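My structure is below; once you've seen it, I'll send some questions.
One protein chain omitted, others in place.
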Amino acid sequence: MDAMDAINGTDRTNGITGITGIEDVNGIGGTDGARAFPGNGAAPAAISFPGVAARAAEADSTGRVPAESWKEVADSGYLRLFHPPELGGTGADADTQSAALEALARACPSTYWSMSVSGLLCGKVIGMYGDPVEHRRLLDPLLAGEISAAFSIVERTAGSDASTYRTSVRRAPGPNGGFLIRGEKSRITNAPTADLAIVLARREKDAGDDGPDWCLAFVDLHQPRVSRYDIPHMGLRGMPWGGMIFNDAHVAEADVIPVPFEALAEGMSWGWLKTSFAAVAIAESALQASVRHAKQRESFGRPLAHMEGVQAQLADSRAQIDATRLLARRAVVERVAGRPARDLLALLKVYATEMAVEVATRAVQIHGAYGVTSGHEVERLYRDAEMNVIGSFTTNRLREQVAENLGAGAPVYAPFDWLAPAGLTALPPGLDGFPRPVEPVHD
Amino acid sequence: MDAMDAINGTDRTNGITGITGIEDVNGIGGTDGARAFPGNGAAPAAISFPGVAARAAEADSTGRVPAESWKEVADSGYLRLFHPPELGGTGADADTQSAALEALARACPSTYWSMSVSGLLCGKVIGMYGDPVEHRRLLDPLLAGEISAAFSIVERTAGSDASTYRTSVRRAPGPNGGFLIRGEKSRITNAPTADLAIVLARREKDAGDDGPDWCLAFVDLHQPRVSRYDIPHMGLRGMPWGGMIFNDAHVAEADVIPVPFEALAEGMSWGWLKTSFAAVAIAESALQASVRHAKQRESFGRPLAHMEGVQAQLADSRAQIDATRLLARRAVVERVAGRPARDLLALLKVYATEMAVEVATRAVQIHGAYGVTSGHEVERLYRDAEMNVIGSFTTNRLREQVAENLGAGAPVYAPFDWLAPAGLTALPPGLDGFPRPVEPVHD
Amino acid sequence: MSHVLSGAVRDDGLTEDHGPTDVTPGAASASAPGPEVWGHRIGSGLVRPTVAGRDRAGRWDPALFAALAGAGGEGAPGAGLAGLLVPRDLGGGGLSAAQAAAVLEGLGEGARDPGLALAVGAHAVLATVPLRAFGTPWQREHYLPAMADGTWTGAVSLRQTQGGARPLTVTAAPAGAGGWTLDGTVDLVPGAPVAHHLLILARHEDGHGVSAFVVDAGTPGLRIVPGGPAAMPTSSWGTAVLDSCAVPDNAVVGTPGAAGRETGPLLAALDWVFTTAPWVGVMRALTRDCAEHIRRTELFGRPLAHSQSARQTLADLAIRSELSSGLVRGAASRFDLAGRSSLADAAAVRLFAAQALRTVLDGASRLAGVDDLGDDRLIERAHRDALFFSAVGGGAEVLRPVVAASLLELG
Partner (left out) sequence: MSHVLSGAVRDDGLTEDHGPTDVTPGAASASAPGPEVWGHRIGSGLVRPTVAGRDRAGRWDPALFAALAGAGGEGAPGAGLAGLLVPRDLGGGGLSAAQAAAVLEGLGEGARDPGLALAVGAHAVLATVPLRAFGTPWQREHYLPAMADGTWTGAVSLRQTQGGARPLTVTAAPAGAGGWTLDGTVDLVPGAPVAHHLLILARHEDGHGVSAFVVDAGTPGLRIVPGGPAAMPTSSWGTAVLDSCAVPDNAVVGTPGAAGRETGPLLAALDWVFTTAPWVGVMRALTRDCAEHIRRTELFGRPLAHSQSARQTLADLAIRSELSSGLVRGAASRFDLAGRSSLADAAAVRLFAAQALRTVLDGASRLAGVDDLGDDRLIERAHRDALFFSAVGGGAEVLRPVVAASLLELG
């Protein structure tokens, strides 16, 4: 077997993860300390955030991203990877972007969400819709990690249904110019802590203004006419989440950007990509924890790793994660190449997020009581996983969009009243008919 | 349609729950106040615990069963239902027992777990293995709800594998008689708060003692040589959970009862029943919350209740819950008739607990962001549901037992080393073979 | 091994303890053998020996059906399988609905022949109960005694067991001189080529109402074209073509125009519950086959029964069988009480059992591998037939709204 062993030597430990070219991207529990991103061409496998990983439980219990973690990530250059040099980024290639997304989400899903919403999603939106010169004053500190931003779309009324949004922007009276914003955004990542909000708002238009009905407002959150609140949440607890109330808060002239609503879809679908990587990473972390546990633990005299039922769960998870990661990385390739890939992102987000819940549930089962004990990584991942299903467009809503992309047409609503005409709300008779006879039909 | 309407009149609102004869057993959020159990023959549907339901969120956030809830349940006579009059119970019929189990678990799964472990499981075990006269001193306050008990089997080492348990009982030296118990039990419901522990322990046997190797020790937890700790946990947070360390704690002579290990199975399977009803109730609560939400909520101009995707989720949940409840109630009938029904209980526990996770996951999806917001009933139920999969024998372990009951034989362990002989760990060649040739086999 | 897990009845037809398979779920009884034992014995004795050959040949066996129709033996009611639900005073077995479901479950397990079990259910339940429930005294006395002993068989299209979810393809117009003229085509009729009469739902040509008709096979204008789906080839299949088919007024079953509230929903509910019952037996049979299979099959050089994964799969089969059985029995028992049955209950039964069957077949085929179980290729046959089963009665797209509407108080 010598020759075969020689060939197998390097492969056995990496196993199937090799398919993606990214292997065990971070050593959870390793030593602290940031590591700068390698240049393009360096092995993406080198990306890791050991300090962030070590502080993941702390983030969960305090409900905030630890300052050291924020700094570690900012110092690594993570926030710049996704942006072109002309906007202050480093324009990493697709492999590096994918590896970085997964690595940070492996280390701490909450930190990943908070920082990616700020640096990736908000950064992309400012880059796409803002002014390339004027808004460097926002982008520069954002990509340096000196400020954080919240992407503020959703309101209290209804998740992703924009027709219900009421927040609006109008011209400020008086000589100083600028605008006033009024309304409330709720269930927003980073809302309780951010410095800057990218707010979707309605434009109160002057007569003759035939511009878009909507705008993006870049709102400085450090002003008295903004108040904010926390919303405690089941998972991703280290990610600040909550609402912000604008009570005629001031927005600078240059920071209100009229945008047709449809145009925003492109920017928002970065959110689906971010969420999908969160899901892949949560699933991978849950799987790796399960592998570790299965190797260490015995039950009824049998090491868990030797039990076929446990193996079956691990194998199913492995296959699902591999399939999802391949699609996720393909989506990054598309995005980096400048193609929208929104169809791909929609179906990726649906599968990835539900897959992660399934994998995390298996991980809890494999861990038994450990998996439901607070403070255990798997207990946290189980709570985190479900958040991705709900976050950035609920998955069931996205399924409708996938179907529309497949040619099923736009959703058509009709009140549900067709069972009675079909006789299918009736109380059917017993073997001997009804207790009393049915009256004949007279038209 | 008049005749049909007359016939349909009463059925439409009850809908399919009618199959079980138990309809909306408690009005969550109703007025406070205990209601005594009806006598046998009274409609089980009358059983409800509105005060307990109103305090369910409080139980979750404080990690304890509120004293008022404990009192409400105790005053209702719940704790006596499962026991014959000669042991101080009321010997309710199967329908009433089933209805009561589901009603309390609907109101608050944590309170249900804590009180059912105490009054049902520990009560049964004392009744089955204890002395019918002597141990009335324990049973009477237990069934009155004046004291609470912990069923203490599991240790730190391994979940349900008794061969790893080390806690032992030995004769106390000196003239006062009795026994000393030493060891640690962990991950035990009510451990942090109980007055009494029913402890499974090894017997340190004198020479010539050919009695069982195991015993049950009824341990007074209010003594200096007992220390206890909390274990924070993901769900069922209102249920105290943790460990107890016996450092040569004293046990009265009459309170150490030698029991063959196999004999305990009968008592322990009450735990499977209790857990299964918790699962059914959590699923029903999650479904009812989903129905309420679907009726109230609009998205994209469509009431959720009118959306077929939501309907599909509700229908699947309804069918699964109905099937499970029927089996659970059949199991109660068997138990009340004095038949062990352990096979039935094993498969019930497997399905019920995983079904509840599935239903709760659907409920979170239907609720969207509400479903992951702390303090929302559905967020709590999602965390609670998974606990039942792990609690009282993990579900995957029980599957093995079901298979054994089906004639598959006892689990047989062999180290997993058969892939390599089958050539299935090799690194297969590429299209053009291996990088270098394989050496011939020489035996 | 308790029978709860191993199936209601041993293979040899001997009875075991019958508490949990008692016809009233939840009620314990450890006395006489239940009706499922009788059904199982008939199935294993008469049907199973020839199922593989009949299935391969796609052959309907009239002699076999006649034998089932008149089957007796220990535990038999006054009549054979054909007359399960015909009252005793009309020559039938007079079983309760719950008992009939138990018989069909036993039949499914013993016979291992979903096609023939469907043929039995279509005749003895779908074609029989509407006549019993809504038939005129003349109709009941004319049809039911001959149906009870199998002299006449009745047939119903499985397109007409979903209420009005999809448009009815047969129209009825009043004839000038009384009576009705029927036109249209309805396929998927098990038993059509051998039926004495068909029960047909037709919508009134004027758009107002639906009526049920019992149409004798010899009626001019009614033509039966043999043939049907690839599934369940041991049933006989046909399409009924009605071309200006004139029927008398006394061919109307139930209130004229009101079949949308009478026979229509009744057929749906009966289909959802009673054609499911034999499948519960099939699930039990598959479970037992698998338990046997993993004991005698080796993988990686050791018995498959040693694999934790195989054992867990086996457990999941048993669980699905047991849950489905309880649901079917529970819903069936409600037909015994006028005004207590519910379409939502019945729909939930089918919805759950169809999903359970998929799980059982997936698991069984995973355990069996490329070889089938037993000598009659049950997995392959059941896999094929289950695809059809899960689609008739409207399928999940009809069942789910029916269940949900009841919860949501919509319709």
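Side notes on the structure shown:
Lettered A, B and C in written order, each chain numbered from 1.
Note that contacts are C-beta pairs under 8 Å (C-beta built on N, C-alpha and C of every residue); 3 or more make two chains touch, one makes a residue touch a chain.
Please read these numbers as outputs of a predicted model, since none were measured by experiment.
The undisplayed chain touches these shown chains across the complete complex, A, B, C. Considering the whole complex, the residue from C:Leu158, C:Leu222 or C:Leu314 that touches the absent chain is C:Leu158. Among A:Ser276, A:Thr373 or A:Asn396, only A:Asn396 touches the chain that is left out of the view.
Within chain C, the residues in touch with the undisplayed chain are 158-159, 165-167, 188, 229-230, 298-301, 304, 307, 309-310, 358, 362, 365-370, 377, 379-380, 383-384, 387-388, 390-392, 394-398, 400-401. Touching the omitted chain from chain B are residues 307-312, 416-417, 419-435, 437-441, 443. Contact between chain A and the absent chain runs through residues 1, 4, 7, 11-13, 15-16, 18-20, 94, 287, 291, 294-295, 305-306, 308, 310-312, 314-316, 318-320, 322-324, 326-327, 329-330, 333-334, 337, 339, 341, 343-344, 347, 350-351, 396, 398-400, 402-409, 411-412, 414, 418-419, 421-422.
Following the convention adopted for this analysis, only the chains that are shown with their structure count from here on.
Think of the whole protein's Cα atoms as having one middle point; the chain whose own Cα middle lies nearest to it is B.
Spacing of chain A relative to chain C, judged by their CA centroids, is 48 angstrom. Taken residue by residue, chain C touches two or more other chains at 261, 308, 310-312, 334, 339-340, 342, 401-402, 405-406, 410, whereas all remaining positions touch fewer. Residue numbers of chain A whose C-beta contacts span two or more other chains: 308-309, 311, 416, 425-427, 434-435, 437-439.
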